[in-house]
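A protein chain is absent from this complex, but the other protein chains hold their places.
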């Protein structure tokens, strides 16, 4: 398939908008992505035509929504090549997924003095749940560090692993630096030590083909809103053997089999982990978003984003005193940078007025900022609907910033 | 304001649809409600014009979404008359809210041998989280029973309360019977014994004015999707004095202040309890739904629904051998019934073919069904957009059911 | 008669009804022909618990053929159970394993076999095939 950027951009209604009278240039894709019209439309369509609570309904609309919700589960299963749709749990986002695992897997398998290895590159959402767990269980977190380029020092893993290591958890792609971590290798090392691995795929799934069977990861989680789907949706993939052993996380409707005040038994997978009315309209739209991504082709997406990354990196490097944080060999289309002496907030405020939306701050990765001893960065993160010309506008804007503040 | 049912029905696109060639009669409102066009539209509008991740963003779109999200919080605050918007936590639904309280309040305040009083009328979502908590903490659940009419026997509360009672939790309205519980009285009794009270308002908030200050409840929770808002949204109201003392529930982005691998400190209320990217588009649409309800007027809604309940009760009572479960003096517009000898599934399947959507089964309240020694009921639940004529169709359909199966 | 023939028979029987009401009424009739499971066989292991209705199913293996008996608390479910048993009972394990049950679709009752209705019927078919596999291994 040909990659027709004009056609693609026209799929996203927001991209033709202006801010302050200037064309919107949306470079905050790592925070959240924009939605194609087909995703926006399916939400309206379902509310206008079929909306009804799922599961156990005898009437037609309920059956329609249930079926669409379960079809979305199958779409996700295929998208990540899971063995069974039982292994796909609908959650409300990456953070929700990780908390589920930390609580449920944690309560079952983590005990006093046990150790969990977390990478230094993690988002707070993959740090704090483990800290809360470790506090409850008096377990310990060990940190796998990264080098100056922003690459994990995998050689150190062997020294961190001990008999007490019960889980390794890390992201496939760092949200603040863009580093693509060698998770296949890490999973192999972990498994050769009988240690399960959880992968935070929040910044990976939208940029490259993910095959959980090939990766052989034990858990894989991601957010819908970062892969062109609505807010309030998310996925937890877990190997059946783990999910079967894990106790329920939340209690409520749909996750139970029999309830009496004396004794309650739980439903089978995946429902055991889905308490309460699910965000079924969101889930259905998530399925649609993945279909959309598949229709563009994830390798086409990766190819275009690689061009954006290369062009952007080269262009921004031309600016004097601009330092790019994160120079890993394997990177997604994220450029985190600082212009010497200029506060990220000042840069961001000026770019905003020029129509360029970037994120500034620590990007929920304080340990990464602490590593570089900086308070934050300016982060431009590209999606496949961005263009070379937009990067030129960013470049011109940064020249303006330099002139204003130096 | 005049209650113009034609105008109101035209606000809800789905209501003009047909199923199997027959006009849709949607009597499954206790499971989920339909959405007015203004709610459906605001979702599209935000995705098409403003979508951007909230909080900490320096750019215009992020500011817009943050502002709209926080305005929705204020709308909710006003809607239930809370003291401060700090007391309004966005969750993903009633079940999520209750699990948050059970875990966070439970971990802090419930210890071995402590007791929690739960009513016999509860939805599984207000039973199972407490069972899970009690298992963790070796605490006990005591059950406040109801009488044959489906009314709580409040007199028994005194005997259930002990020095060990740490919380009373019950719904304001029963989803399977429609009973409106005397929560104000129960809260008074509880408070005179220094016991906090959690109210599950999932079936109340859409039917009557709720004033948490007047009620003086300690917690109040509800789901967006049951009050004309999108799926995946919910609210937890808690008195500031409790929320301040409670530890965080989920860990992640936005709920933290400072994160290091050594020590993490938490953000202030309400953010302490909102980990990860919130369902901000859903929250914004929830605000819109409450505005819509306010524009109709909750007392107008209550009045029309009372008419539907009275007419429906009278009409259905005309059917021989039809037994209505739940005959409390104070009821919302829910009629749960069985026709002697006919299985609810058979009744539901036939009604479905006639275009009438009802729910059949135990309605996630197995203890209520056990009380009556029945496997389930047929439940018709009315919203303010339903009509007397629709009830007539239900009545005719039930006569057909009787003829077919007897 | 093969499983295929029996399905064909049923399809023809239903052809005269084009109204769902008549179909349901006929199903109610058929429910009376169901070989009802013995009281003593209504045990926990033979119960298939759909959320909406329950199905009890038992299987006996005699002379190389399987015969089923069953019951359900809901009549529409029971009628479909009766049809399924009429089609599959008195067949060899291999015939049951190979059976492609297209008749449900053809007579317009497909929705009753949708996992979304949760009436125990899908689990019941699975259970019938499992019995067949089990008995085959004993042959």
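Letters A, B and C mark the chains as written, and numbering starts fresh at 1 in each.
Heads up, the rule we're going with is that a residue touches a chain if its C-beta (ideal position, glycine included) is under 8 Å from a C-beta of that chain, and two chains touch if they have at least 3 such contacts.
Quantities reported herein were computed from a predicted structural model and do not represent experimental measurements.
**Student:** Which displayed chains make contact with the chain that has been left out?
**Tutor:** In the entire complex, chains touched by the missing one are A, B.
**Student:** Can you say which of A:3, A:311 or A:345 touches the chain missing from this structure?
**Tutor:** Final answer for the missing-chain contact: A:345.
**Student:** Touch as defined at the start, partner being the missing chain; which of B:11, B:28 or B:70 qualifies?
**Tutor:** Answer from the full complex: B:70 touches the omitted chain.
**Student:** What residue numbers in chain A mark contact with the hidden partner chain?
**Tutor:** Residues 20, 342-346, 348-350, 353, 360-361, 375, 400, 404-405 of chain A touch the chain absent from view.
**Student:** Could I get the residues of chain B that touch the absent chain, sorted low to high?
**Tutor:** Answer for chain B: residues 54-58, 60, 62-63, 66-67, 70, 257 touch the chain left out.
The working rule: only the chains that are shown with their structure count from here on.
**Student:** Could you give the separation in Å between the centres of chain A and chain B, each centre being the mean of its C-alpha atoms?
**Tutor:** Inter-chain centre distance comes to 31 Å.
**Student:** If you average the Cα atoms of chain A and of chain C to get two centres, how far apart are those centres in Å?
**Tutor:** 46
**Student:** Suppose each chain is reduced to the average of its Cα coordinates; what separation in Å results between chain B and chain C?
**Tutor:** Taking the mean C-alpha position of each chain, the two centres sit 39 Å apart.
**Student:** Multi-chain contacts only, two chains or more: what residues does chain C have there?
**Tutor:** In chain C, the residues touching two or more other chains are 51-52.
**Student:** In chain B, which residues are in touch with two or more of the other chains?
**Tutor:** Correct list: 20, 345, 348-349, 360-361.
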